[in-house]
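Selected chains only, in their assembly positions.
Read from first to last, the chains carry the letters A, B and C; within each, the first residue is number 1.
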Amino acid sequence: MKARVTVTLKQGVLDPQGKAIEGGLKSLGIEGIGAVRQGKVFDIEVESADKAKAESVLRDACERLLANTVIENYRIELAE
Amino acid sequence: MAGRALFDRAQAETEMIPNEPKITPELVAEHGLKPDEYERFVALIGREPTITELGIVSAMWNEHCSYKSSRLHLKTLPTQAPWVIQGPGENAGVIDIGDGLACVFKMESHNHPSYIEPYQGATTGVGGILRDVFTMGARPVAALNALRFGSPDHPKTRHLVAGVVAGIGGYGNSFGVPTVGGSVGFHSRYDGNILVNAMAVGIAKADEIFYAKATGVGNPIVYLGSKTGRDGIHGATMASAEFDENSEEKRPTVQVGDPFAEKLLLEACLELMASGSVIAIQDMGAAGLTCSAVEMGAKGDLGIELDLDAVPCREEGMSAYEMMLSESQERMLMVLDPDKHDIAEAIFRKWGLDFAVIGKTTDTLRFVVRHKGEVMADLPIKELGDEAPVYDRPHIQNAIEPVLPPETVAAPMANGEALVRLVGTPDLSSKRWVWEQYDHLILGNTVQTPGGDAAIVRVGDGPKGLAMTTDVTPRYCEADPVEGGKQAVAEAWRNITAVGGLPLAVTDNLNFGNPEKPDVMGQFVGCIRGIGEACRALDFPVVSGNVSLYNETQGRSILPTPTIGGVGLLDDVRVHATIAFKGEGESLILIGE
Amino acid sequence: MKAAVITFPGSNRDGDVARALRQAGATVVSAWHADHDLPAGTDLAVLPGGFSYGDYLRCGAIASRAPIMDAVRAHAARGGLVLGICNGFQILCESGLLPGVLMRNADLHFICRRQHLKVARADTAFTNRYHVGQVIDVCIAHGEGNYVCDEATLHELESEGRVAFRYCDAAGNVSRAANPNGSLNDIAGVFSEDLNVLGMMPHPENLIDELVGGTDGRGLFESLAAA
């Protein structure tokens, strides 16, 4: 099964990357862009065919490695 | 802010001041103030404080800013020598190294934040100490650190080590300062409370040092650097609160470091200082705007008025309370020469940083904070610092571990086996894995890289050089605080002399448990006594430092860990010693007892 | 030889490379990322090491779009010399002046250490003070130095002799074990088609002094100063 995990910074946490990208876009003259926040995605092959099982494995992976839950949120999506 | 109820009684003269939410004993306790401390504050201002004022005083009077438990004892340390330009009390210590140059240095802890979020905790620790050095007009030329982690087999240790090391490197490498030395130790007593002490060393012209003392009435107060967000609100309070089992849940808003912004801030500040625009400047560290503004005013015997509407904010709807307590990183506060406004602003714009006039100096000796037209705080500025509580906490002298005569100790194993065991311990193993993640070669002046006794960094094109080291042996301090304190200083001294340097001065970072416990306070007092004695004997004054108390988890305190950062001078770096054998057939000589 | 060292926000080895060029006898001037032109009479444009724009987004990405880069491209197109070290190499790849990309080191750590390089080509303006096969001792300090390109590009680089340096051990053995970051074919630096643009990850500018580690980096700057 294929899964996508999206990890984004919690609200209020400073995002220096997003800030720099915002500035970069502006100085390229690209108009009409407001705030930018950057996050990560992980495209993951999960061996299990069972949805509930896959989700629990991924949740474990997020909590323990993929996301830094002190400052980040994560979201898990499973492909059909 | 609409709909704020005005407090009725005793408020006639300060009617503007909103009083919502009402201050309750719970709120006071949440701010880390003891009931008698709160009473002291109420007596001082003659009325009930606003929430913003409570926040301000909690920041000013917490252990981290007020040194209330340690002040009495710190005063006993020797801080003077003919080569000392500035001792403790400023952002960093300053010593004269000849030829019109000064060395500016300090060490500071970021222990609790690093346990909660090791990468960001370590980065913001490094960022803070670098700012302390360049606020004084010095360009940072080296960084060091002293790290203590829990037992290697504790389940959290691996994660903490990896995060802290990556964070220290992540910040220093990007900022562009070589991280040239430090120490790493492991012990189960740090399982729930690691230590991250960061030191920075800079070079300035001896007659171009910048201080925090504001001068002149009506001068603009300028906000510099990155925007203010809700980072680390309550961080300063947290840094002085004991951890309990729940602290991992509480997870206050973590500060995130931006070394890129700091590098720009460095370049902009040095350019600004060179332009002659700066009257006084202060880094916004713990409890950012509050501590920096109060300190600048109080030192200069001036009042300060701030208008928070002008503060560059990252988030919408920030309250006065939040702005006053935010610990967003990479920010500075300065008193500007009004004639140089345009020059100064142009420099900051060029580097893409915020520059905002947010207030002015006054002759009222009051600290007045306005937001959306309302006065949110109006406090006597000198008393906020001067009247902070000072405690002579009870301390007992701990039982000193006896010295065991060697003949009474049976060898637990054969020498060969013992040697192998020792070499394999995490404390003695090679730290290459750590320092290879730090750029220790940038700037092209690192004469002695990590791996020697003390690091050596050439000053400019030479021939002068600085030797520096961080040292402490916590188990000695536990066994005998006075001797342990002495030993830490002596080791720093020896490491500097071993590379050929003349030891000049030290910075210290005193990491201890809960000072309200007489035995912990006894360790603290003992170590300071030892440090003082050794520094006096060696003519090695303390010019800056930092105290970190309440390092304990579930009632168990860390080993007493007074880290000593020593700095020495080599007149000619070409003449220095290293630990490597230079050839076959050389003689080995043992010096000392 | 007039060298223009370009400072981007976040550059931090600009001072180091200027010092090395000066020591080798070049005239060094500085240029600012927001400028539209290189200083008049520039022979060599230098993109120094550092963390331009914090290395945010992708290393070198934001810097490669800076106004000065149009001038650098034009300079290169005229046959002018361009040197990019570390972050400068990353900027050159992002700006299309060199092929490939620099990805995260294979072990994901930033790594700073002394590193041997084997000189692959000595008939260029950058390397003529070295000889082919010479082993030099310089240093590396990067988190993203893992050179990657597609097979066709790799074939092109190899067949046209556009690899400048390869990672090796002290004895000159080029091997996986001596490769600090996982780079394809142990590549530490590459030339443009016309050999007038060089990008390299290691820092020769920090090895120009007997007292500070050695002088094996000098050859590069002396080659350039004489060019």
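The working rule: contacts are C-beta pairs under 8 Å (C-beta built on N, C-alpha and C of every residue); 3 or more make two chains touch, one makes a residue touch a chain.
Remember, predicted model here, so these are calculated numbers, not experimental data.
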item	value
Assembly formula (labels as shown, counts from the whole structure file)	A x2, B x1, C x1
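As a working rule, only the chains that are shown with their structure count from here on.
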item	value
More contacts between chains, A-C or B-C	B-C
Centre-to-centre distance between subunit C and subunit A (centres being mean Cα positions), rounded to whole Å	33
CA centroid of subunit B to CA centroid of subunit C, Å	37
For subunit B, residues that touch 2 or more chains besides their own	258, 260-261, 352
Contacts with 2+ other chains: residues of subunit A	16, 20, 23
Residues of subunit A that touch subunit C when the two form their complex	16-17, 20-21, 23-24, 27-28, 38
Subunit C partner contacts - residues on subunit B that touch it in the complex	166, 169-170, 173-176, 258-261, 263-264, 351-352, 435-447, 458, 462, 573-574
Residues of subunit A that touch subunit B when the two form their complex	12-16, 19-20, 23, 68, 70-71
